[in-house]
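The complex is shown incomplete by one protein chain, all other protein chains being positioned as in the whole.
Coming up: chain A.
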Amino acid sequence: MSSSLRLASGILSGATRNLFAIESAPSHRILPALRTTSRSLCRSYTQAQRPRCTQSIPNGFSVRNNFSTTAFRARAKTMGQLRQRNSTGPFSWKAALLFVLTGAGMMIYFRVEKARLERKRIAEMSKGVGRPKVGGPFVLKDLDGKEFTEEDLKGKYSFVYFGFTHCPDICPDELDKMAEIIEKVKESTKDDKVFLPVFITCDPVRDTPEVLREYLKEFHPGIVGLTGTYEQVKNVCRQYRVYFSTPKDVKPGEDYLVDHSIYFYLMDPDNDFVECIGRQDTPESASKVIVEHINDWKREGRPLKTE
């Protein structure tokens, strides 16, 4: 009975039995000299530097220290076992598999951890001292005319975009992208409460709540539209370091365009800036980044608003 299968299957069961034997019978200590007797199987414990002995396993199976050739050879009894040992060395396919799996597992773990720490570093960067701060206190009003401040963004990951409804081609493209991102994030987090997409107009004179409502409805019903007075909008743009060029005093009926920065700002539930999403990001890459940040936040067990 010295087939390699038997050898391999014995390693695990033998090892567990052995452990059990040590625990259940700690008093079975014998002199080191007894280690050479054929019926007793002893193991030396390097930590304790003292020999312990356990009862032999009834089937006589003697593989105990399967990573040490010398100890094994001393115990091999038959020629078959010796030959078996010689042909495979200390390595069985089980050991090889264990080695490969452990290696692969560690590699995956380190990669995941590395990516997580990198994201954490980016997220922490904006919290540090002496960093340019993106975002801050503001007062605007939502589409129902209710006051909306930075406090209303807290507790959720907010996704802030600045634009104006008379924008010829870039904002509509970006808002279509925003709609796709909203759906993708909702799908992967299985939660539409953690993510708050916000559209702040840079053109408050023309973009009244009613105009904004009609405009945003065409992209995604979940986008929160915000507007305010010229001064309020100027303030929020300054907080988010958004450049915009809305003329202050326009005659009624005058048509004009607004130059403005075209980034999405991802803000964490503390309302600290996390990352910028720009023109170069696809809905896929953007939602991946966002979902990763949300999952990191959840994994750390930090609070999220769920209403």
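Note that a contact is a pair of C-beta atoms (placed from the backbone, for glycine too) under 8 Å apart; a residue touches a chain by one contact, two chains touch by 3 or more; residues count from 1.
The rule we apply is simple: contacts and distances are computed from a predicted model.
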UniProt names the one chain left off this complex as which of "U6 snRNA-associated Sm-like protein LSm1", "Utp14 protein-domain-containing protein", "BHLH domain-containing protein" or "Cytochrome c oxidase assembly factor 6"? "Cytochrome c oxidase assembly factor 6"
Contact partner of the left-out chain, one of A:Val211, A:Val242, A:Met267 or A:Ile290: A:Val211
On chain A, residues whose C-beta touches the chain left out of the figure: 164-169, 172, 205-211, 214-215, 218, 253, 255-257
